[in-house]
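Heads up, one of the protein chains got dropped from this complex, but the rest are sitting where they should.
Here is chain A:
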């Protein structure tokens, strides 16, 4: 009886997993169909497979190449992730190991900036960028993505660093190490898994971001999500291409997310859940 019930629950879980994954599987299958086979009703499961959708996406049909947008996204995501780590790591040290006074208040200040919606500051940022000649500039996105991810990174990292035994750091200090040395030689190596998880989550959020990129970039600094918005009004003829584009652009996030499954929840819940 018990065994039977456990098995049936497992079956229900499998069913739920398949239902949730079905749209993605269907997107993958559609991306491998010809446009004619993709746009049929009822859907064709047995149609022959082709890479035409992917070739079209990469500009074989004379459409815009996605490479500049993909490169922009890579630059914006990687550079802002690096900047976030450089700013968040010392801050987390000051909030977890060698604690400043009222450190919980500071931590909550960082969280409160996440409750400030993006649209609350978008217009002044747009006006500033316009006057400073920084519209359509990828480095402006780097700054903004850094501010978007810094609070999360500070929360996550302070929860990772708080687990480091104080004795280890004291020992290094007794040996005469100065703060930068302590951070680089002692704290960083111990907390490397935590730093890696933080970096992955910052990368994912930056890669996904649309609103800033949509408003502040145009031709030169267009990112991958902005490139995707070109398909919003796409008609049925380009279904395979839309699916191929969506999958290719999601690929870095899917890979990063699957790699960090366990750390993902800890990071997304700002380190509150372990």
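Keep in mind that, in the parts below, a residue touches a chain if its C-beta (ideal position, glycine included) is under 8 Å from a C-beta of that chain, and two chains touch if they have at least 3 such contacts; residues count from 1.
Just so we're on the same page, contacts and distances are computed from a predicted model.
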Legend entry - Options "Lactate utilization protein", "Protocatechuate 3,4-dioxygenase subunit alpha", "Sugar ABC transporter permease" or "Iron-sulfur cluster binding protein": UniProt name of the undisplayed chain: "Sugar ABC transporter permease"
Inset, instruction - Taking the full complex into account, find the residue in A:118, A:164 or A:190 that is in contact with the omitted chain. - result: A:118
Inset, instruction - Return the single residue from A:150, A:195 or A:221 that touches the missing chain. - result: A:150
Legend entry - Residues belonging to chain A that touch the chain removed from view: 6-7, 9-10, 12-14, 16-18, 20-24, 26-27, 30, 38-43, 87-88, 90-91, 93-95, 98-101, 106, 109-110, 113-128, 143-144, 146-147, 150-151, 154, 179, 183, 204, 207-208, 210-211, 214-215, 224-225, 228-229, 231-232, 234, 236, 239, 242-243, 245-247, 249-250, 253-254, 257-258, 261, 264-266, 268-270, 272-274
